[in-house]
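What you see is the complex with one protein chain gone and the rest in place.
After this line comes subunit A, so read on.
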Amino acid sequence: MTAVLLVSVTGYGLVLIFGMSGAPDLALTQALVETIVLVVFVLVMRRLPKQIATTHPPVHRLGRALIGALAGTVMGVIGFIALGARTAPDIVDGLAERALEAHGTNIVNVMLVDLRAWDTLGEISVLVAVATGVASLIFVSGRTGGAPRLDERPDRRNRLRPVPETASSIGGARPRLADVEGESDAAAEAAATRQTWLLAGRTLSPRRRSILIEVLVRLLFHPAIVVSVFLLFVGHNAPGGGFAGGLLAGLALVARYLAGGRYELGEAAPVDAGHLLGTGLLLAAGTATSSLFFGLAVFESSWFETEVPLLGTISIGTSTLFDIGVYLVVVGLVLDILRSLGAEVDRQQEENELEQNGAETEVRA
């Protein structure tokens, strides 16, 4: 666990380096990614045994250190030489002209969605494949189910849905604190009349809930989604873009899941992650090929400009649609990670605990 935190420190250090040397896009993306990686790491580590480090003691310390030092030295020399060996002139000048031609002033984003869009198309294909891989590794008995919804009835369940349990529904009577936890009845009355801040807050055990986090998440979730959409559309001219926007939306979902458990995730994003991924990839590939129908080359952009009162000139190009596809794929990836490494792992853990309890009572009998 300490190691994970230390690795995160290097990641956030990278954020500082990027931010201070003129790469705001990178700093933004790296900060968001690092946070998500940290959360996902903890989601998996909480399930693994704590003594995992002691059961596998390190071997060949000296040899490994030697190889590591050698590799580091080689890379350092390579970096040093490569820096000195670069003699060709920058292509920045040409890129700047091309970016203005592509109706954007943020060169990095214009490169991603327009000038080097093939690269990005390949990348989001990798992301879709990775998300599918994660889901199929975790969901053993079928991968179509999303995170469980609150009002799911057991009879509606079919074999494709790997979520057999029911939640106490929103409208249903909430188990009283006094019955469940043996606490004073006054607290139960107070809790029963209080409105919940999160939809699925009642499915959590009262001891695991934190009103502070629930209120914060409730207040921050919708602004975060709005900001993510803002980042998506502003990306062509300012730091942002489909990646940063999608990651921010994903982070908002992470917050909902952490505060309210897996039912909250199901309520926050009542769509299948697979559908999101597929729609995003379809949109991106569709915009790429759509230009063929107008007699243009693949990925050749066209724009639609209009004057909108209050907002000024809006230029929506095919590259904007492509960026929306990227946004959807990134959100789908984060949602897929959450529902498998978060929700499904939760469910398997609870199932396991139930089994163990059953075995214990059997042994006692």
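To be clear about the criterion, contacts are C-beta pairs under 8 Å (C-beta built on N, C-alpha and C of every residue); 3 or more make two chains touch, one makes a residue touch a chain; residues count from 1.
Basically, contacts and distances are computed from a predicted model.
Hidden chain, UniProt protein name from the list "Chemotaxis protein CheA", "Na(+)/H(+) antiporter subunit C", "ATP synthase subunit b" or "Acyl carrier protein": "Na(+)/H(+) antiporter subunit C".
From the options A:33, A:217, A:255 or A:268, the residue with contact to the chain not on display is A:33.
Residue-wise, the contact with the chain that is not shown comes from A:76, picked out of A:76, A:223 or A:358.
Annotation for subunit A: contacts to the undisplayed chain at residues 3-4, 7, 10-11, 14, 17-18, 20-26, 29-30, 33, 36-37, 40-41, 44-45, 47-48, 52-53, 56, 58-60, 64-65, 67-73, 75-76, 78-80, 82-84, 86, 90-93, 95-96, 99-100, 105-108, 111-112, 116, 119-120, 123, 126-127, 130-131, 133-134, 137-138, 140-141, 237-239, 243, 247, 330, 333, 337, 340-341, 345, 348.
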